[in-house]
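And then chain A:
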Amino acid sequence: MSPSALVGLAVALPLAGAGLVLALGKWPNLREAATLATGIALFASVVSLLGPVRAGLRPTLTLMEVVPGLSLGFQAEPLGLLFALVASFLWVVTSLYSIGYMRGHHEEHQTRFYTFFAISIASAMGVAFSANLFTLFAFYEALTLCTFPLVTHHGTEKARRAGRIYLGILLTTSVAFQLLAIIWTWQLAGTLDFRPGGILAGTASKGVLSVLLVLFVFGVGKAAVMPFHRWLPAAMVAPTPVSALLHAVAVVKAGVFTILKVAVYVFGLDLMGTLAATPWMAWVAATTIILASLVAFTKDNLKARLAYSTISQLSYIVLGAMLANRWGIIGGGMHIAMHAFGKITLFFGAGAVLVAAHETEISRMHGLGRTMPITFGAFFIGALSIVGVPPAGGAWSKWFLGLGTLEAGQIWLLAVLMLSSLLTLVYLLEVPARAFFGMPPEGEVRPEGIHEAPWPSVLALVITAVVTLVLFVHPGPVFDLVSLVVPR
Partner candidate 1 sequence: MSPHLPVLQVVVPLLAAPVAALVRRPRLSWLVAFLAALWAFGSAVTLLHHVLSVGPISYHIGDWAPPWGIEYRVDQVNAFVLVIVSGIAAVVLPYARASVEWEIENERIPLFYTALILCMTGLLGITVTGDVFNVFVFLEISSLSAYALIAMGQDRRALTAAYQYLIMGSVGATFIVIGIGLMYVMTGTLNMADLAQRLPAMEANRTIPVAFAFLTVGISLKLALFPLHLWLPNAYAYAPSTVTAFIASTATKVAVYMLLRFIFTVFGVAFSFDVMNLDRILTPLALAAIVFMSLSAIYQPNVKRLLAYSSVAQIGYMVLGISLASVLGVAAGILHLFNHALIKGALFMAMGCVMYRVGSVRIEAMAGLGRTMPFTMAAFVVGGLSLIGVPLTVGFISKLYLVRAALEQGMWPVAVLVLVGSLLAVIYVWKVVEVAYFRQPIGDGSIREAPLSLLIPTWVLVLANIWFGIDAKLTAGVAIRAAQALLGVGS
Partner candidate 2 sequence: MKILGLYNYWIVIGLMMIGFYTMISRGNLVKKLVGLSVFQTSVMILYISMGKILGGTAPILIEGRENVVYTNPIPSVLILTAIVVGVATLAVGLALVVRIKEAYGTIEEDEIHEQDDVM
Partner candidate 3 sequence: MDDRVILRVGAKILIPFILLFALYVQFHGDFGPGGGFQAGVIFAAGFILYALVFGLGAAKAVLPPIVAHTCAAIGVMVYAGTGVVTLLLGGNFLDYNVLAHNAEHGQEWGIFSVETGVLITVFGVMVAIFYAFAGRRRSEP
């Protein structure tokens, strides 16, 4: 099969999977098999794109010219491929995990859940492989809309309110800022195609381009740059697999991925470096990093704490883009992968605790580590990766981001990174520390019979934890792929 057809297949496969899931709704086992099979097929087709892209090819597939000069088209380039690889691999793992979680937790409307899950992945693939800003925006909005039923899965008043915040912030920012920026770009550059070196250079004054950059950064609400971050904690009412894959990987990474892509292929790093707004936006990201870490301290609910941790970590990638140099982009790009594996492990852990011990608050997790050692062991590894210390993959991305700040001459930003790592260390490691060494308060007896979560869930979180470790030892493939984005 030709590489360009594979690109189309990557978007079409999950959609077909969604149809299959819907059709097989009456037979849960077949339905889950369909999800897994689609996931594996998707991952295989994305992996087979790796060869051509590394060889320098950019397989392109133009579906339709919507209006003259504006087409719906896909293109595989290194950054998108990395995002697609991560998302499709983790979809397989998450599907495995969901089987244990959804059944163990006796969730309702499972068919609807799996169907929209597959559609969301299709949208994420569309974002990853978009050949121009229009296609990216279309799939970006599709991703928002088809995750809405997942966020409001439980249908309770709380879920509905969360859904309103979710949709409200994501649609408002994307329509009011991002769409405006996209149309403005079209007006200025006459095209919306992603091109190496950017399309905006020399089209307007520096002031206008600075405004455009600000519109893009705040317009990509999915990147959760403060003050547009409230939707992410709100989305935590969803079932844990959704929080794990979508709100730690697919959706949020689609956001920061958009920012990276805009920085590299729309503005171009040379242009970015000359704009007055760039350092300002870097500081906005830095502020988000610190503030979100501080807020994370105050959260006792494990998923809420993880959500604020995600907000903080996403801004690392935004910061990387705003450094506007090679190391910043490489660090940011690698962080997409590293953070994905680390954070999804943490969410899997949180979900496993919920299913097995019905606990959501950190203060009540004392001693659980002794009954659920595998879960909390994996959690520990994930936490190390997020903090950015060896032997976990996160160390590499933080290293390159640090190099980026030095190259940009922003020593204070490096200090922010250090401080944030310290904060992360404290608020994340508190969880396994309590679980392994904490003692229950006087007079409280934990019910008997708590043991590890169902085996598919445990298997899933072991896989992601192992991959996190492997990424420390072999960061090479990720690094090679990302460095193709910014040739020396």
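Quick note on selection: all candidates are chains of the complex that A comes from, given by their letters.
Heads up, the rule we're going with is that a contact is a pair of C-beta atoms (placed from the backbone, for glycine too) under 8 Å apart; a residue touches a chain by one contact, two chains touch by 3 or more; residues count from 1.
In this text the structure is predicted, and so the values were computed from the model without any measurement.
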Chain touching chain A (counting every copy) in this complex, out of 1, 2 or 3: 1
Touching residues on chain A, where the partner in the complex is candidate 1: 64-68, 70, 72, 134, 137-138, 141-142, 145, 152, 155, 160, 164, 167-168, 171-172, 175-176, 179-180, 183-184, 186-187
